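After this line comes chain A, so read on.
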Amino acid sequence: MDRQLTAWALAAAQALLFIAAAPLLAGWLQRVKCHMQNRAAPAVWQPYRDLLKLTRKKLLLADNASWLFRAVPYVVFGATLLAAAVVPLIAVRLPTAAIADVIVLVGFFALARFFTALAGLDIGTAFGGMGASREMMVAALAEPAMLMAVFTLSMTAHTTNLSVATEYILNAGLVLRPSFLFALLALAMVAVAESSRVPVDNPATHLELTMLHEAMILEYGGRHLALIEWATQIKLMIYSVLIVDFFFPWGIATEFTAMALAGGIVAVAAKLMGLAVLLVVWETVMAKMRLFRVPQFLGFALMLGLLAMLTHVVLET
Partner candidate 1 sequence: MGIATLGLYNQAIILFASLALLTSFIMLAQARMLPLIFTFAWQGLLLATVSVLVAIVTNHPHLYISAALTFTLKVVLIPWLLYRLSGKLNMHYDAEAIAHPTLMLLGGVGLVIFGYHVSQSIVHLSGLATRNTIAVSIAIELLGMLLMCARKSAVAQVIGFMSMESGIFFAAVISTYGMPLIVELGVAFDILVAAILFGVFFFHLRDSFGSLNVVRFNRLSEANEPMPLPEPPAGEHP
Partner candidate 2 sequence: MSLLEATLAAPLIGGLVLAFIGHRPLGGWVNVAVGMVTFGASLAMALDVFAHGPQLSSGRMFYIDAFNVYLVVLTAFVGLTTSIFSRPYMRHEVERGRVTDRRLRLYHSMYQCFLFSMLLALSTNNLGVLWVAMEAATLTTVLLVSLYRTPESIEAAWKYFILCGVGIAQALFGTVLIYFAAENKLGGDRDDTLLWTVLHNSGGNLDPAVISLAFVFLLVGYGTKVGLVPLHNWLPDAHSEGPTPMSAVLSGLLLNVALYALVRIKMLVDASLHTNLAGHLMMGFGLLSFTVAGLFLHRQHDVKRMFSYSSIEHMGLITFGFGMGGPLATFGALLHMTVHSLTKSAIFITVGHACQLAGTQRIDHIRGLIRTQPAIGWGLLIGTVAIAGFPPFGVFISEFLLLMATMKSWPWLTIPLLLGFGVAFAGLFRHVQRMVFGEPPPGQLPVEANMLPVVVHLLLVLWLGLAIPGFLSRWFEQATLLIAGASPL
C-alpha cells in the first residue's frame, strides 16, 4: 500500500515537473537561438516572467466571444496536461503508465487542436478562420505520419504503451534498426510541424501571410493567452521527450530509488538540452517554407513513416 502511494506521488511529481520544466525548455531554446544568431540573449527564465506578466493582465474579451471562447484555454491546457502526465519523463513503471498509450496521446493532441481551431472560428475574424483552416490542413497531414512512426515502434516493441515500449528499447541494447532511424526522422519532422516551428510555422512572427498557430489565438489575452502559450510549450516538451524516450532511453529510471530518479532527471535534462540545440541549428539553417510547400514537407514525413514500417517488415523480421 505504501509503495503504491509513493508511486502515485512520484507520478504526480513527474507530471508537475513536466509542466514546470516546459517553459524552461522554451527559455533554453530561445537563449541558444539568440547565441546562435549573435543576438543578446534573454535569461533562461524569461518565459516564466512572460507567463506571470500575462496572468496579471486584465482579461479582455471580444464582444461576440461565446462561452466556448472562454472555455477553450482550459480545455487545451487540460488536455495537454493529461498528455504530459502519461509520458514517462524520468521513470518508467509509474502507475500512470497504464494509460500511457501512444494513441491516447495522439487523441489528446487532436482534442486540444480541435478546440483551438473552434476558438479561432468562434470569434469570427478573418485571421482566426484562416489560422484554423491552415492548422487543420497541417494536422491532417501530420497525424498519419505520426501514427505511422509510432506504429513502427509499437510493432518492434509489440505494444502501444509508451512506458512498456521505452523499457523494451532500453533492454534491447544497441541494435542498428533502420526502421527506428526513419521513424525518428518522421517523428522529428512531425514534431517540428506540430509545435509550430520553422520551417512550417514561425512562432516569433505575426506576419499575416505566414501565421498558422498564432493566427488562431490572436484574439486571446491575459490569463487565457498564458494558458495557451504554456500548453504550446508543454507540447513541444512532450514531443521532445517522446523522441528521447523512444530513441535514446538510456538513463531513465526503472526503479524508484533516489539515485535512479536523480540520474533520470539529469539524463533527461541533458538529452533535452542537446535536442534543443539540434532544433536551433535546424531552425537557423532552414528558411520558413511557403504554405504550399508544407504538404510536401509532411508528405515526406509520411513517406518516411511508411518506409520505417516497410523496412521493419522487410528487413527486420
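Note that in this section a residue touches a chain if its C-beta (ideal position, glycine included) is under 8 Å from a C-beta of that chain, and two chains touch if they have at least 3 such contacts; residues count from 1.
Candidate selection criterion: all candidates are chains of the complex that A comes from, given by their letters.
Quick caveat, the model's predicted, so the values are computed rather than measured.
J.: Which candidate touches chain A in this complex: 1 or 2?
T.: So the chain touching chain A in this assembly is 1.
J.: Using the touch definition from the top, list the residues of chain A that touch candidate 1 in their complex.
T.: 172, 175-179, 181-182, 295-296, 299-300, 302-304, 306-307, 310-311, 313-317
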